[in-house]
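What follows is a single structure, written as structure tokens, with notes after it.
Yeah, one chain of the complex is gone here, protein chain that is, but the others are all in their spots.
Letters are used for the chains, namely A, B and C, taken in the order the chains are written, and counting of residues starts over at 1 for each.
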Amino acid sequence: MQPLQSMYDENTEQTYERAGFGATVPRGARPAIVVVDLSRGFTEARWPTGADLTDVVAATARVIAGARDIGAPVIFTTIAYDAAEAEGGAYAWLDKAPGLRVLRSGSELVDLDPRLPVAARDPLIVKKGASAFFGTHLAATLTSLRVDTAIICGATTSGCVRASVVDAVQSGFPVLVPRECVGDRASGPHDASLFDIDAKYGDVVALEDVLGYLAGLAAVEAAGS
Amino acid sequence: MQPLQSMYDENTEQTYERAGFGATVPRGARPAIVVVDLSRGFTEARWPTGADLTDVVAATARVIAGARDIGAPVIFTTIAYDAAEAEGGAYAWLDKAPGLRVLRSGSELVDLDPRLPVAARDPLIVKKGASAFFGTHLAATLTSLRVDTAIICGATTSGCVRASVVDAVQSGFPVLVPRECVGDRASGPHDASLFDIDAKYGDVVALEDVLGYLAGLAAVEAAGS
Amino acid sequence: MQPLQSMYDENTEQTYERAGFGATVPRGARPAIVVVDLSRGFTEARWPTGADLTDVVAATARVIAGARDIGAPVIFTTIAYDAAEAEGGAYAWLDKAPGLRVLRSGSELVDLDPRLPVAARDPLIVKKGASAFFGTHLAATLTSLRVDTAIICGATTSGCVRASVVDAVQSGFPVLVPRECVGDRASGPHDASLFDIDAKYGDVVALEDVLGYLAGLAAVEAAGS
Partner (left out) sequence: MQPLQSMYDENTEQTYERAGFGATVPRGARPAIVVVDLSRGFTEARWPTGADLTDVVAATARVIAGARDIGAPVIFTTIAYDAAEAEGGAYAWLDKAPGLRVLRSGSELVDLDPRLPVAARDPLIVKKGASAFFGTHLAATLTSLRVDTAIICGATTSGCVRASVVDAVQSGFPVLVPRECVGDRASGPHDASLFDIDAKYGDVVALEDVLGYLAGLAAVEAAGS
């Protein structure tokens, strides 16, 4: 069991240890990278919904490069609403978070950050909710591809990343979150969600750890061929 | 727009206001109460998974009483695993949170807290994951019953309550969370999740506010009859 | 209880009556029209996946016109795969039904039949599976819009229509299927699925019946204003 990296006091850590949280998840032989909402509306500070996530994009690009070496699937998501969807009451979420209505299909805000090494064959999942799994075919795609481990990157940590991590493990996938590959608008919610994720839903680990795991799979593959 | 009740600094609040979060959700004429995991394993301090949630149980009982006056549905959930389920690898979540394996079907831990005013006609949803919606018929039940507002109570705030709130709004239901009716093992994660919920997923409000809303519906009903 | 319109013998009908199937569903005040896969790849005989569904398109246009009078939502679906999705193993369904791989995003085959009166504000749901609900946000959209009755049209009766009908009622919506508004490649599977739908999942009714239902709601609305 790895230590919970706490933003809270010692008492909280002891409470979680007692409850039996924070175990290390198994790592499989067929990981996939799920890149949640690294669209310009979230990675660029010039949009109200965004923040400067240059470092997150760069770190995620390194994970993607590691995935290419073993042919692991890389799946991107973006939130996008048609004009009618944005205004018409079709999504209860937009009543609570009306700022997201600016994420219009066809606008720059929903384009993936151009600094990401997106390949033509990478699936792009257009979503309407917080979780990359809710109301999408992501779980079916991961299952069809026989994926056994989900490496989740993206934004925001306390919003779509966290919701996606919870759904990934509920869907049957062990989850790794490389800490450098997730970002948020503010550090408080970011840190709190990383604590909760690591305690209850997936392993929050260093980028180098994930790169080493992918390189290890590449080595196995090379030896086997 | 209500002020975000922040555990964080002023900057965080400004960032969220700018992003367009924290609007007040519409309140409908057909609410349902969803009581998440107020089973003894979570409400009693004597279990490793639990904490003393006496106050949460008492406050939730008041909301339930208000719901009875208008015949609003009250739906309870509990987490329970058969011995085989608990040990057999059928739930990836249990690899990360092995402490939950103690929640065995037929044990006291999975019984609803006996202090709750449960009626024979209240549906009980047995769940295996964090969200009350994931892998259950809860959304279908709420839709069948023509519910238009979800009032979510229970435990733990940063775990199953939060995951259920996110899924409720994603499923199309405006969400109210009466602050006194949710509880957690530790105050840090509790406060952080209430902040996130109120900012992005549902209105975190005072118990009295929810009771007033239910009483208002009762008055409308009485006037109409 | 309406008579089951049987393609089978009297014994079958008696068996179903005994089992307690074939009741008439309640009709609500807020219907939505779901038009399943009336894209050119299914409505035009010149494609391998298609059949000449001119009559189905014309009948569906009449239902849509009825819906416009009461401002009822009209939601269209189409199946579309990117090149990578079509070839990459991301959908187990395409291994069984490889003919569907021709339904490429951006091709004429996935365009809605131009004879349909599509409005700019109508949601279009791009789906990857048979059911309009599976892996999509359709249920969440119908729930967000407070829809209480699903009128399902489209193609093919034994494929995507039937799968969508089953998911609609499972999701909590009473279902009406106007007989003239659904079509298939061959009459055997078409008739068999209409029998099953009417027995177990939704009411298969005449187009005029549905038009009358919508007109009745329009009259109520006019009287109330």
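The definition used in the following text is that contacts are C-beta pairs under 8 Å (C-beta built on N, C-alpha and C of every residue); 3 or more make two chains touch, one makes a residue touch a chain.
No experiment lies behind these values; they were computed from the predicted model shown.
Participant: Among C:Ala130, C:Ile152 or C:Cys181, choose the residue that contacts the chain missing from this document, as touch is defined above.
Facilitator: In the complete complex, the chain left out is touched by residue C:Ala130.
Participant: Under the stated touch rule, tell me which residues of chain A contact the chain that is not displayed.
Facilitator: The list for chain A reads 139-146, 148, 170-173.
Participant: Spell out the interface residues on chain C facing the chain that's missing from view.
Facilitator: These residues of chain C touch the chain that is not shown: 7-9, 11-12, 15-16, 18-23, 25-26, 48-49, 51, 91-93, 95-102, 129-131, 134-135, 158-159, 163, 166-167, 169-175, 185-186, 188-189, 192-193, 195-196, 200-203.
Participant: By the contact definition given up top, give the residues of chain B that touch the hidden chain.
Facilitator: Residues in contact with the chain left out: 73, 82-85, 88-92, 120-124, 126, 128-129, 134-141, 143-145.
Here, only the chains that are shown with their structure count from here on.
Participant: List, in ascending order, every residue of chain C touching at least 2 other chains.
Facilitator: In chain C, residues 139-141, 143-145 touch at least two other chains, as defined above.
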